[in-house]
Every structure is written in C-alpha cells, then in structure tokens.
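Our next item is chain A:
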Amino acid sequence: MFFDDLSSFLAMGGHGQYVWLSYGLAALIVAINFIGPALTRKKIIKDIERQLRREQT
Partner candidate 1 sequence: MLIALLKRDLLLAFRSRGDLLNPLMFFMVVASLFPLAVSPDPALLGSIAAGVIWVGALLAALLSLDLMFKGDYEDGSLEQMLLMPQPAMLMVLVKVLVHWLVAGLPLAFIAPLLGLMLGLADGGFMPLILSLLLATPTLSLLGAIGAGLTVGLRKGGMLMPLLILPLYIPVLIFAASAVQAGVQGTSYLGHMAFLGAYLALTLVVAPLAAAAALRISLAR
Partner candidate 2 sequence: MWTRLKRLYHKMGSPKWFYQISTLCSKWCMAVGSVLMLTGVVWGLAFAPADYLQGNSFRIIYVHVPASLLSQSAYIMMAVAGLVGLVWKMKMSFVVAKVIAPIGASLAILSLLTGAIWGKPTWGTWWVWDARLTSMLILLFLYFGVIAIYNAIENDEMANKAAALLAIVGSINIPVIKYSVEWWNTLHQPATITLSKKPTMAPEMFIPLVLTIFGFYCWFAVWVFARARNEVLLKERRTKWVRALVQARQHKSQIGGDA
Partner candidate 3 sequence: MSRQNFHNLDASPNANGQLPMLSARGLLCERDERVLFCQLDFDLFAGDIVRIAGPNGAGKSSLMRILLGLSAGFEGQLFWHGQPMAEQIHDFRSQLLYLGHQLGVKGSLSAEENLAWFCPNARPDEIYAALQKVGLKGYEDLLTHALSAGQQRRVALARLFLADKPLWILDEPFTAIDKEGVSELEQVVIKHAQGGGLVILTTHHDLRVPVKTLMLGGQESEMPLC
C-alpha cells in the first residue's frame, strides 16, 4: 500500500478530486456500456414474447 491511511488515499496528495472524478466518469461510461445493451435486450425479448402471445391467441 502506497498510502498511509484511508484519508490520504482519498485525498491523493491534493489531487483527489481529479483522480476520483476521472475514475467516476470511467465507471459511468463503463456502466452505460454494460447496462444499455442489457436494457435493450430485455425490451427486445419482451417484444418477441408479446408477438408470440399475440400469435397464440
């Protein structure tokens, strides 16, 4: 461990805001790329299910 304690880890020697902002943005974009397709997939499957039900009746 490079840092002595948690608070110095968060402060990053005064550059904490920049580092954490960058990692936050990275997490956001990673999350969008993971969640976006998952939501689309759910929607597509729901649409196909609805189509199937419509055909059964």
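Here, a contact is a pair of C-beta atoms (placed from the backbone, for glycine too) under 8 Å apart; a residue touches a chain by one contact, two chains touch by 3 or more; residues count from 1.
These made the cut because all candidates are chains of the complex that A comes from, given by their letters.
Owing to the predicted nature of the structure, the values given are computational and were not obtained by experimental measurement.
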Pick the one that touches chain A in this complex: which of 1, 2 or 3 is it?
2
Complex contact set, residues of chain A against candidate 2
1-3, 9, 12-16, 18-19, 21-23, 25-26, 29-30, 32-34, 37-38, 40-41, 44-45, 47-49, 51-52
